[in-house]
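Excluded from the complex is one protein chain; the other protein chains are retained at their positions.
Moving on, here comes chain A:
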């Protein structure tokens, strides 16, 4: 039984690993034309914090994705591999001067181990007139470490990685029994899905090892310490395809972050990156029977996670794997 996962970002890799775990008899192949540092996942800071706007087909399913994803990251965090996999625990603050709703999180308040209001004193930690704040403990996944680690695990389990560009998913008919489409933004072209919208984001990675907690301010400003550097962000440019680093965004980000945390002034820049978040409402995780010349190709889609790919990848991977299993079981029986 041959299954192909198209796309090697965090969603593709977690799906491939889950498929290997659940389908003992299957040969799983990851097929992609961009890997590791060329993927959108690489730009992400990787903090587990799904926004209230993240939505799947139903609320129940969405919550299940988020719980499953948290369990996955948490289990991984507790093993000896966690550092090599780039997974660690991280706590921090969200401050807002405008709206109490911003500092609350509809999805994860009961999922993460701690989510509480910030005290008066904590509101004074950062310069600025912060009125509302919360402090919570969650998990960070550094994709620069996770992607190579996951790929190694995948290969160890007998998987194959193929470098190939596709014009259409139909090209895979006859080569595989089921195809799992984890192509993110490329699904717009591959599936002609107009609901997929890139949301451009830019970050600056700086060397600031004294930053030990994350800070969010009114949502568009964030400071997230990772394994190798601190991610300063960010921006959300809806429907922008610009992949160049913009010096204006850069100085805006710098200014906002330094206003929030003055100690960052003068910190050394490691790199600046731009990523196009593949946003779709709802996130598409479903089976499609794609008609081709030789019958129907079973495609399970798993894309459209937007800015919450790293966060929710394992949850959607589990759901997608169940869809693959159902599809494989549903054969004509001799």
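FYI, a residue touches a chain if its C-beta (ideal position, glycine included) is under 8 Å from a C-beta of that chain, and two chains touch if they have at least 3 such contacts; residues count from 1.
Heads up, the rule we're going with is that contacts and distances are computed from a predicted model.
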The chain that is not shown, which UniProt protein name from "Peroxisomal targeting signal 1 receptor", "Golgin subfamily A member 7/ERF4 domain-containing protein", "Chloride channel protein" or "Two-component response regulator" does it carry?
"Peroxisomal targeting signal 1 receptor"
List the chain A residues touching the unshown chain?
1, 20-21, 24-25, 52-53, 57-58, 61, 63-64, 67-68, 71, 75, 97-102, 106, 109-111, 116-117, 120, 123-124, 127-129, 131-132, 153, 156-157, 217-221, 235-238, 248-249, 252, 255-256, 259-260, 286-289, 294-296, 323, 325-334
